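Note that one protein chain is taken out, while the other chains of the complex remain in position.
Note that the chains are named A and B in the order they appear, and that numbering of residues resets to 1 at the start of each chain.
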Amino acid sequence: MTLQHCGRKGLVMLKIKHFIQQSWLLIVASFFFGLLIAVTNAALSPKIVQNKINKRNRLVGVLLPEAKNFVLDTEIEIESIQGKKEKIEVYRAMSEAGECVGWAFNAAGSGFADKIELVVAVDKDFEKLAGFDVLASNETPGFGDQIKYDYYRDQFKGAPAEELKLVTSGEPKNIDAEIVAISGATVSSEAVVEIINSFLTQIKEQMQQKGQISNDRQE
Amino acid sequence: MDTLNILLIGFISIVVVKNLVFTKFLGICPYLGVSGRIDMAFGMGMAVTFVVTLSGTLTWMIDNWVLMKLGLEVTRYVCFILVIAGAVQLVEMYLRKFFPSLYESFGIFLPLITTNCAILGLCLFLNLWNINSLLEAVVVSFGAGIGFTMAICIMAGIRENLNMADVPKCLKGAPITLITAGILALAFMGFAGMIR
Partner (left out) sequence: MTDKSEVRTALYGQTLIAGLWRENPVFRLLLGMCPTLAVTAAVKPALTMGCCVIFVLLCSNIIVSLMRNLLKPHLRILMFTLTIATFVTIADLFLKAFVPEMSETLGPYVPLIIVNCIIICRAEACASKNGLIISVIDALGMGVGFTLTLCVLAGVRELLATGAIFEIQILALLKEGGWFVPWAAMGMPVGAFITLGLMLGLVNVITKKDA
């Protein structure tokens, strides 16, 4: 019995030895590579995070010129156009003096070709849109792509922060709740209006409920 | 009903609107290599569907339930490729033992699939598109495989006929296949905007 016991133990030791012989390089390499990745990540991740913040600040800074920095105000859960629940971060834009000059949030939805991601800015009472900018989109160049251009975007600057309507013909210079679509790109234009409507109304409602902005419009 | 809606739309959109081959340029190497005959193409398509559904689900689970919870997102690529390689090995061993006839018909495709960009690409897209539920991940992965199979079978059908056509000598083989793929991509562009 002792012989068998020794034999079995010897077999196990042999197996372990064989395993280590075969894969020691793999184990050492995994450790070394893991270390390499961890070090690079630790060194670069602050810069990566800063890049994201800079991008948002740069884009919204154009729309809300008095804003000097942005503070995360609340996270609001809304239902996207496809019916999914998403958490949206709403940022408060602060001027140099520390006053709130507006709000900014990301909005996204599906456009003609792929997803459209926007950053939307509103004034401090959530009454007028300060405008939007396109973070990411894959629309048809020359047609849907024009949602990035001034002809379309300027119509949103100063538009009322309520349900916007897309029209196919009209005067784009009139700043009101009617947005004139880009000819040849109705779907993309409609998509942007729908995204802004959906996100804006839900966020405004919840912000009012939370008491962040006033309900009466007498100011 | 809402879930069914989301699933159905997700499935159709990845098979047609966001087809992996024609809009995302994934899986081109096997696409060019294996689309010579319809039976080979179908076999490759089926193998890819099998592997991509399995890997998509596994990587989604690992990504959402392990990596993001532990903040280890930086190891995402390493984990994904190891999971995919492991999944392909497992599938191979399992098939060889329990379904030898199926294994024979897949032939050499199975080991080749590990380096198929479509698999890793889909796993990354699942993350990029914010797919939130496991069921949706499974449906989208399966749809991706079906889309690839459809694309490769269409190409195989066309190529079988091209063999009898008078293709200029310098364009025979990969060049004419690519040009055909371009025209197919143009056709598939018509599906864009179908899903709102």
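The criterion applied here is as follows: a residue touches a chain if its C-beta (ideal position, glycine included) is under 8 Å from a C-beta of that chain, and two chains touch if they have at least 3 such contacts.
All values reported here derive from a predicted model rather than from experimental measurement.
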{"item": "Residue among A:L3, A:I48, A:L72 or A:A97 touching the omitted chain", "value": "A:I48"}
{"item": "Sole contact to the chain not displayed, among B:L7, B:M40, B:V74 or B:L102", "value": "B:V74"}
{"item": "Chain A residues that touch the omitted chain in the full complex", "value": "22-23, 25-26, 29-30, 33, 36-37, 40-41, 44-45, 47-48, 51-52, 55, 136, 140-142"}
{"item": "Residues in chain B touching the chain absent from view", "value": "22-29, 32, 74-78, 80-82, 85, 114-117, 119-121, 124-125, 128, 168-171, 174-179, 181-183, 185-186, 189"}
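As a working rule, only the chains that are shown with their structure count from here on.
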{"item": "Where chain A and chain B are represented by their mean Cα positions, the distance between them in whole Å", "value": "28"}
{"item": "Footprint of chain A on chain B - complex, ascending", "value": "2, 5-6, 9, 18, 74-75, 78, 129-130, 132, 192-193, 195-196"}
{"item": "Residue ranges of chain A in contact with chain B within the complex", "value": "33-34, 37-38, 41, 45, 82-84, 86, 110, 112-115, 187, 191"}
